[in-house]
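Starting off with a structure, shown below.
All protein chains but one are shown at their positions in the complex.
Letters are used for the chains, namely A, B and C, taken in the order the chains are written, and counting of residues starts over at 1 for each.
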Amino acid sequence: MDIFLTRLISGMTAGSVYAMIALALVVVFRSSATINFAQGEFALFTTYVSWWLTQHGWNIWLTLVPALGLGFVMCAVAERFLIRPVRKRDETAVLIVALALFTGLNGLAGWIWGSDDKVYPRLVPIGDDSFLALGGARLYYDSIFVVLSLVLVVGALSLVLNKTGLGLQMRAVATNPESASLCGIKVGRIFMISWGLAGVIGSLAAAILVPVLPPGQLGLPGMFHMLIFGTVAALLGGLDSVKGAVVGGLSLGVGLAMINGYGSFFGGSISLTVALVVIVVVLGLKPNGLFGSRRLERV
Amino acid sequence: MTTVQSPTPTPTPERPARPAARSGPRVVVRGSGAHRAAQAVVLVLLAAVVIWGGSLDPFGQGQLTRAAIFALAIMGLNFTTGYVGLLSVGHSAFLGLGAYTTGILVVNYNQTAISTIPWAMLVCFLVGLLVGIPALRIRGLYLAMVTLALGVAFPEVVARLDGLTGGAEGMTIRRTLLRPPDWSGFTLGEKDAWLYWLTIVLLVVTFVVVRNVISSRYGLAMHAVRQDEVAASASGINVAAIKLVSFGVSGAITGLAGSLFAMYIGSLFAEGSFTVLAGITLLIGLVLGGERTLAGPIIGGLAVVLIPYYTSGIGQGQASAVLFAVVLIAVIFLAPEGVAGGVARLARRWVVVVDKRPESIGRGR
Amino acid sequence: MLKVSEVVLDFGGIRALDTVGFTVGDGEICGLIGPNGAGKTSLFNCITRIYQPDSGSITFDGTDLLGLRRHQVVRHGIARTFQNLALWPKLTVLENTVLGAHSLATPRLVPSAVAWPSTRAARKRVDLRAWELLERLDLLDLASHPAAGLPFGTLKRVELARALISEPSLLLLDEPAGGLTHAEVDELAAVVQGLQAELGFSVLLVEHHMGMVMSMSDHVVAMDFGRTIADGTPDEVKRDPAVVAAYLGTAA
Partner (left out) sequence: MSALLEARGLSAGYGQAHVLHGVDLTIEPGQVVVVLGANGAGKTTLMRSLAGLLPYDGELRVDGETVGAVRPDQMVARGVSLVPQGRGTLTALSVTDNLRTGAVGRRDASGVQEDIDRWFTTFPRLAERRHQVAGTLSGGEQQMLAIARALMSRPRLLLCDEISLGLAPVIVQGLFETIRGINEEMGTALLLVEQNAALAMGIASYVYLLEVGRVVQSGAAESFAQSDSIRRVYLGY
């Protein structure tokens, strides 16, 4: 029972992070029907900036302000000047630009800050006794913090989407960009803002996940696997659903924790493969994910 | 005599019963003397390059071999991603599968290297068919994700099957096992030259095969599936079959490249050579060279091997990744059809090739 | 003989087809008329297996069409054109036409890869037939032109060529006169009638151009709101009060 709880907690923690990355992908997909493969590398870059500022004596919390701001600006600019001009052409072009951003940003971070791993400070410092005992299992404060952050991000995002004029426009664009433009919505601006928001969410997720998830340090290759987990979560839930991203992320985190814990046959090294096989099966049965909206084929 | 309308992109009047305008591009009929002559010139030039490559120093020749292997791998990718439009990010898995098939057969089962090639292709063809199944229901970026899964899963599976593959430790094929066959006339010391010529021959054969398919009605059907599936099926094209088979053939060609790659590199590390980053490299090579062109994969193979090599000296090595990204984005913006496509577009300003009209047609006019 | 009976098709709560039924006899030209949204194209899409009806049956020469897959329909002798064009824009007019023969002489991968002589011979045969049809439809000068960028009416003729090369026994034409001038409509009607007399296929013709429908058709079926509202000779249908109301609205 204790072991189960421990695994559940670690699964929820990881799952919350996956869900956050999935949310970033969902926000982008809802507006521009694209998967931003460079989302992880944008976040990696801003987290390096945040780390670099801590090296100059900034408080870690304070560094988040410029880091998240940079996340917004970088993603919005990339959308406007790199993605939008090729969107009309075809999906391959968009994918290639995203992959170029992926390699470019990763290389840029390595070029500026070197390829050795960095020790990134924890947002919530923890000591030997920073946990709640839950019937033998330990619920560390930083796990609570991670889950709370997810709740906060989902809450804020739902509020924006459902209660503000901007959110109304974002929902309209997600439903049908052409009809939205006929209503007078500046669709291009909504695209930019959506990408920017995704950049903020992604940057926040990265800052939270680096100390919590293995290897616990900031390194160049770190975000790629996170992106894949996030994408799996988003696909599982349906790429255009906020609820789907959360459910997908949490079930992926918990599921993997259980497989790694109990499924000795699979072993730890193959968990990603298992997750991806699940995805292929889900997509085969429900091509639009569990919560994604159905699209009718017309001639 | 034949009069033909030049295919300029401008709106064409309903019935332009006029000969090709003199000021426009020169019109060449497919299969005519001029067309044949132009093809011959290109062939002679290519042959010259290949022979020059044969006389290079070992390092330069090794780079060319590597480029040719990647050209083959990209040619495989082009077959399904280019012509049929099934986006694959995970072709690294086929490269790896081909390489490991050759490695395992040579090391564990004592086969000669060259005899493993058909097996590598067969295994990759079958896996390709299997991977093609999701492509029947899923398309575009979703399909890219499924193939990404394949690319990510491959190194993990290899590490898992350590009894067969050496796992994370990798697998080394001893140099003596890669001895050129006796009939080839090459000695063990000339192994690299042998591999160069073997690769070139297989590249040429594959090129011809792909060209035959693409210029046939089967190739037209592949184009048709990519551009409009509904129209394709209404014309009797079995869309599912074309997608599956193209994925299989694509896998087989890339598997062939993988088999050669195993002979070239001699030691296999799934976490090194066959991660999804290699799959991304193949895709980038394809787009850079030019999707749906015959020359594109060759240009792409040269680019993904030579550009990183020549730029690695700049900055601290990481800068080459940045430079590569910049080049890639520049190509996407400036030459959307890749280098080969861009050159072809430029060439169409001067020369256009049109189909030959049968003798019996248009007599009454 | 095409037999459509009791076909029902629902689209997310909206009933596109509501117990439609009629027959098209061998060698007959049947006009199908009705306002936009009446369900004519939906019916075409059911026959060519793009849509799956919720109930009813469609048979052709005794074959149950609803048991076929999309690409098999043309193998049973049914070829179609599309209202809003479904050509391959980057392929040339000739290539678009050649592809229509896929069901007659299905190319195989391995013989194509080695350029087997029989493959080349089949290509030559199909090419020749395509050129003949292009000549017949006055498209010769555009053979090497990509479909993209040609006028709407021209592309409709390319679709017709693509459908005809499959040697259909039933031709489904979805607004073939769309985008044509009146002179061109008459010309097209003459070409279709000429080919039909020569090759003996039947035609199911959806068209808003009443002159064309009424002059060409052996019998006319009128639809409105997914139902058959009239079925008879052109003259009968033309005078049917329900048809007049559907076309001109209640104000007329």
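Methods note: a residue touches a chain if its C-beta (ideal position, glycine included) is under 8 Å from a C-beta of that chain, and two chains touch if they have at least 3 such contacts.
Everything numeric in this text was worked out from a predicted model, so none of it was measured.
Partners of the chain left out, restricted to shown chains and counted across the full complex, are A, C. Of the candidate positions C:V73, C:L87, C:A122 or C:A222, contact with the hidden chain is made by C:L87.
Seen from chain A, the chain kept out of the figure touches residues 165, 168-169, 171-172, 174-176, 178-188, 293. Residue-level contact of chain C with the missing chain is found at 12-14, 35-38, 83-85, 87, 89, 147-153, 155, 175, 177-182, 208-214, 225, 245, 247-252.
Just so we're on the same page, only the chains that are shown with their structure count from here on.
Comparing the CA-atom centres of all chains against that of chain C, the greatest distance is found for A.
The chain closest to the protein's centre is B, with centres computed as averages of CA atoms. Separating the CA-averaged centres of chain A and chain C is a span of 49 Å. Each of residues 230 in chain B touches at least two other chains. Contacts with at least two other chains are made by residues 299 of chain A. Interface residues of chain A, counted against chain B in their complex, comprise 34-35, 82, 85-86, 89, 91-93, 95-97, 99-108, 110-111, 114-115, 228, 231, 235, 267, 269-270, 272-273, 276-277, 279-280, 283-284, 287, 299.
Chain contact summary for the complex, chain C toward chain B: residues 48, 50, 69-75, 79-80, 82, 86-92, 94-95, 98-109, 112-115, 119, 122-123, 126-128, 131-132, 134-135, 138, 140-146, 148-151, 153-154, 162, 166. Listed in rising order, the residues of chain B touching chain C in the complex are 3-5, 7, 9-12, 14-17, 209, 212-213, 216-221, 223-224, 227-228, 230-239, 245, 249, 352, 354-355, 357-358, 360-362, 365.
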